[in-house]
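One chain of protein is taken out of this complex; the other chains stay put.
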Amino acid sequence: MSANSEHGTMTLKLIVWRQKGPNEPGRFETYLAKGITEHHSFLEMLDVVNQDLIKEGKEPIVFDHDCREGICGTCSQVINGLPHGGQVRTTVCQLHMRKFKDGDTIYIEPWKAKAFPVLKDLMVDRGALDKVIQAGGYTSARTGAAPDGNSILISKESADYAMDAAECIGCGACVAACPNGAAMLFTGAKVSQLAALPQGKVEAAERVNSMLNAMKECGFGNCTNHFECQAACPKGIDVKFIARLNREYLKALVF
Amino acid sequence: MILDGKSPTGPIESTWDKHRFDMKLVNPANKRKYKILVVGTGLAGASAAASLGELGYNVEAFCYQDSPRRAHSIAAQGGINAAKNYPNDGDSIRRLFYDTVKGGDFRAREADVWRLAQVSNNIIDQCVAQGVPFARDYAGYLDNRSFGGAQVSRTFYARGQTGQQLLLGAYSALSRQIKLGTVKLFPRTEMLDLVLVEGEAKGITIRDLVTGEIRNHVGDAVVLCTGGYANVFDLSTMARGASVSANWVAYKKGAYFANPCYTQIHPTCIPQSGDYQSKLTLMSESLRNDGRCWVPKKHGDNRPPGEIPEEDRDYYLERKYPSFGNLAPRDIASRAAKEQCDDGRGVGPGGRGVYLDFADAIGRLGEDVIRERYGNLFEMYELITAENGYKVPMRIYPAPHYAMGGLWVDYNLMSNLPGLFVLGEANFSVHGANRLGASALMQGLADGYFVIPYTIAHYLAQTSLGMLKEDAPECKASVSEVNARIDRLLSIKGERTVAEFHRELGSLMWNNVGMARSEATLTEAIEKIPAIRAQFWENLRIPGNGAEINQQLENAGRVADFLEFAELFARDALHRKESCGGHFRVEYQTEDGEAMRDDENFCYSAAWGYRGVDQEPEMHKEPLKFENVELAVRSYK
Partner (left out) sequence: MSLLTSSVGRKVLMAVSGFFLLMFIVAHLAGNSTIFIGSDWLNAYAEHLHELGPFVWVFRAFMLAMLLIHILFGVILTLENWGANPGKYAVTKRLKVTFSSRTMIWTGLLLLSFIVYHLLQFTFRVTPEIVLAADEVGRFDVFTMVVSSLRIVAIAAIYIFAMVVLFLHTRHGIQSFLQTLGLSNDNLQPKYALAGKLISAVFLVGFGAIPVLIFTGILVK
């Protein structure tokens, strides 16, 4: 294959999951990505392939993407078995082709979890994550009723801890990576962020219970502490937040 | 026509309070009878939908993303301004007001800016209450940093992800209302038309991006929170899905589009690396707090940056603007970078880049402090460029970033079409010709949390309930119009892809209507845009059909609108024979290359009215009066 590549560019073999709709059977199709440089992002590589497909009169590969700077959490592909491709703290849109070499074969699949039905090709429905937040991922602060921002002092340690949890971009890689299709890292991060702050403590008990219920209703699995989620998380959210969720659950149970 | 912004009169300090008292209210028991359609769920949309739902209105919220949490407000990095004066460094509501009016190069309405500065403090309180983890100092107090265009530290931040945290705060408030049933959410839904009845905005026509269904939603008011149009340049810092479409259909239905030529080019972005590139990545301008911009003094100095000695470096911002230095406002910093590159002293591939060097700051504060402040930005830079910013200077170049222009609104944020409210970046209101850093987040949340809840009541109290029914002829006509356009797009079956057209338009816009514009480049753009548009409608290829997920079709609709909008953009730039803020006309500059405003002839907002795709638009003027800030040459020297 290398022989076909122009100087300094790569040709890659893509094996991509194609699926018409939620209830249609899917299958793998093979495509060649040609003329790719090390500066292409992974999604730009797919853009190139899609342009070629359109020119050939075929349907381009559907995939979710938006900000392309690693913060909106829209992009969602399992690349060679790993959500977002497995580069540390990197979303698909920030993954660059310098991580691959000419002639590589790349498997591209959608997130797989019962709670995330495939809509088309690599695009899945992650509405379940919104449902979990709707169940209690907030403080019930009315607009306009807030006291001065400095009236509640929050230690730097707590603020930093909350921020570590709040960095979650809601992409769902944790669910996609979890052998149990669980959303504990996602839920744990939100529960921990709010439980660590005085503003969120008030509703902590109710929050953890209703978010856990919503998780179950949405069809997410249970945590068995594999910690695969942390390894897959493009923001490096720590499983300590799952322990915190467990702690908050026990607190709610006992007190 | 002369437009009236309906600003309240009297001493500016009390305008908003007075106005709030003068406005009509809706009885709490009646609120649930009113349905409000909120389009877009970024900072403005999410905060508006949440606040209106909380008040008891019946709200429907729409976004094209799969979740409200993904709106592009999420990408804002640096921070949010507020006049809290916590650092005791002389800040006040008046100073924030003054800085914003001056930063906007005196092209914004005073009363609107005052209100923004006034409610800025409430925003911080509101966000803290929501659990937004703002940075704190060791004593537990909120921390501030400084930002371009200001000499006080008034920017609140949450690491390098302030937009994300504020949006998640608004999203959580919205989620709470969804749970309570006051807000109904429609994700993966794109607004494709505005429905008017008796001249009032009462409904929208949307496409369900999953099923392809085209349908109406009717209500008693429509609130557009649909963001900016920087993607008209194709390559910008915007999300790929961001478009002008919602605003454009409103414009075509009679809403005025104000000051489209005011676009912000952000100075600290990662330079383009090739033609395949799909977006330009911004790095927070807070980097300029500790980074120093420089280029080699000599032309063709190809030594690696580390080998160029101090005396051969030109710290051009510090040289040109000694008092603001590297913290000069965005428009000025961007233009200065372009100047150096045009002069042939740019660095990196194609010579389109300047260095942003942290060596001094690292030497002074240590790498750990810099990592603590900007760690995620350095990480992002390395992901994209494979270069380590701690070891070698970053390379940056300006990129289209923000739209100061937008739909014209009055003081109540209502457009000239009654019932159509426009919030956040989608409107034109407070930033004038240039927006200061950390003010976009402030505006989005101010409009959504603290302005629209009051001003919409004033309109609703005066309109009749349920004017538009779903089976009304206006609705049917709109659906069939939208369907007809989709059919037309799908039936072209030409040779070229949407991306190719977008790239062609974008490069024309960047070259001719970008950072420096002239009568010649603008005239050329106005001639060429209709030709690209004609090509588009003759030779576009969209695979698939409209009754399924079809991303090419979605993009085609957006690019079709950009192809019309671009012309208005260029016309506005051509008509404004002055340089101000983000609008720089090479013919109108001082001897040392600074923007030269013409307050005599152009101290107004230009609001354009639609007269047909191939017709020249009609211009309406809203004169700007400056009673509290003296019109002055904006100097950062």
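Couple of notes before you dig in:
Labels A and B are assigned to the chains in the order they are written; within every chain, residues are numbered from 1.
Everything below uses one rule, namely that contacts are C-beta pairs under 8 Å (C-beta built on N, C-alpha and C of every residue); 3 or more make two chains touch, one makes a residue touch a chain.
The model shown is predicted, which means the values in this text are computed figures rather than measured ones.
Interchain touches from the omitted chain, evaluated on the whole complex, reach A.
For the options A:Leu12, A:Leu46, A:Leu95 or A:Val239, the residue in contact with the chain missing from this view is A:Val239.
Annotation for chain A: contacts to the undisplayed chain at residues 15, 17, 28, 78, 80-82, 86, 107, 109, 112-115, 177-182, 184, 209, 212-213, 215-216, 219-228, 230-232, 238-240, 242-250, 253.
Quick note on the criterion: only the chains that are shown with their structure count from here on.
Centroids of chain A and chain B (each the mean of its C-alpha atoms) stand 26 Å apart. Taken together, the chain A residues at the contact with chain B in this complex read 20-21, 37-41, 43-44, 47-48, 51, 53-55, 57-60, 62, 64-74, 89-90, 94, 96, 98, 119-120, 123, 125-127, 129-130, 133-135, 137-150, 152-156, 159-160, 162-163, 166-167, 169-170, 193-194, 197, 199-200.
The touching residues of chain B, counted against chain A in their complex, run 47, 50-51, 54, 65-72, 74-75, 84, 86, 122, 124-142, 158-159, 161, 164-165, 168, 171-173, 175-176, 178-179, 185, 187, 210, 237, 239-241, 273-274, 276-279, 281-282, 379-380, 383-384, 386, 449-450, 453, 495, 497, 499-500, 541, 543-544, 548-549, 551-552.
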